[in-house]
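Omission of a single protein chain aside, the complex is shown with its protein chains in their original locations.
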Amino acid sequence: MSKSFIGKACTSVFFILLIQSAFARSSKLSKQKSPCKTFTLYLHDTLFNVTNAANATSTAITNATGISNFQFGTLIVFDDPLTLDQHILSSPVARAQGFFFYDMKTRYMLDYQGTLNLMGADLMDQKTRDISVVGGTGDFFMTRGIATLRTDTTQGFAYFRLKLNIKLYECYY
Amino acid sequence: MSKSFIGKACTSVFFILLIQSAFARSSKLSKQKSPCKTFTLYLHDTLFNVTNAANATSTAITNATGISNFQFGTLIVFDDPLTLDQHILSSPVARAQGFFFYDMKTRYMLDYQGTLNLMGADLMDQKTRDISVVGGTGDFFMTRGIATLRTDTTQGFAYFRLKLNIKLYECYY
Partner (left out) sequence: MSKSFIGKACTSVFFILLIQSAFARSSKLSKQKSPCKTFTLYLHDTLFNVTNAANATSTAITNATGISNFQFGTLIVFDDPLTLDQHILSSPVARAQGFFFYDMKTRYMLDYQGTLNLMGADLMDQKTRDISVVGGTGDFFMTRGIATLRTDTTQGFAYFRLKLNIKLYECYY
């Protein structure tokens, strides 16, 4: 636990695994499956189009890269009202503030089973480093855990391969 | 759980709901309310101002957009020392590395009750898709759950409306 830490390069990662194969179905811990709170809201997003500064609630802050037809790389910041019904002029009961970005390069055919959400510090000069699994959906509903990353190989800046060992400590299924 | 997944457009979302109305106060699960660990740190942030490259610990990496007076859209990356007392020259016991960005377009009058933190993959071609609620504050203290998104309507790139059905499975209150 107590290693000397001389960062050669350190990054933060925030990413989402879209998982296809059900390669890990066993589960030990079972938790309650009915919600303790539930509610519905409508989010209204109006994109900035040069002329609507007063009404716009979201705007791109980076340009799409040229390597994809799917706006890959565009980062959009928003401050959107949420209402209890579908009308944009209803009084907002909440606001959603944050960002989304286009990170699908092309179309895939995947029979997907769920998602895992990961974030953490990637201390690249360490042989292995842990990042947090903070949530999941589908087969990975409400899961939490740790992903241990190891740089398996690297070719300058051109290519790298990471080995991810994912250990989930909280499972609903 | 096992749908064919041909993404028309896929984005990752990271956002925060600021919630005003206490429209969902019921709660089933009660957890311990005293911390298992607690400590205090001081974070020191020195913004890059063209002349202080050696001392600066944070810098803007995108420009503010013109649609707001509140630096809406500015993304700032930081690598800040944390100390046990208020002195910037004390020996750091931790570092905070990450980013923050300005995502409030204008001022609001809200009687707010708490926040929810969401992240996940928004597979837009799917009718409904789940993202993770990974934390909350205020009335939503320490909560976890799932938000099911449905695109309720869309007008080209100009406007879209999402229906959010939020189900919290872990509640402290």
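For clarity, chains are labelled A and B in written order, and residue numbers in each chain start from 1.
Here is the rule we go by: a contact is a pair of C-beta atoms (placed from the backbone, for glycine too) under 8 Å apart; a residue touches a chain by one contact, two chains touch by 3 or more.
Just so it is clear, the model here is predicted, and its values are computed rather than measured.
J.: Spell out, residue by residue, where the missing chain touches subunit B.
T.: Those residues of subunit B that touch the unshown chain are 10, 12, 14-16, 18, 31-49, 53, 56-57, 59, 61-62, 70-71, 75, 77-79, 82, 84, 86, 88, 92-104, 107-115, 117, 119, 121, 134-139, 141-142, 172.
J.: If the missing chain were put back, which residues of subunit A would it touch?
T.: Those residues of subunit A that touch the unshown chain are 1-21, 23-29, 62-63, 65-67, 72-73, 75, 97-99, 101-106, 108, 110, 118-123, 129-134, 143-146, 152-153, 157-171.
By our rule, only the chains that are shown with their structure count from here on.
J.: What's the distance between the Cα centroids of subunit A and subunit B, rounded to whole Å?
T.: Centre separation, subunit A to subunit B: 12 Å.
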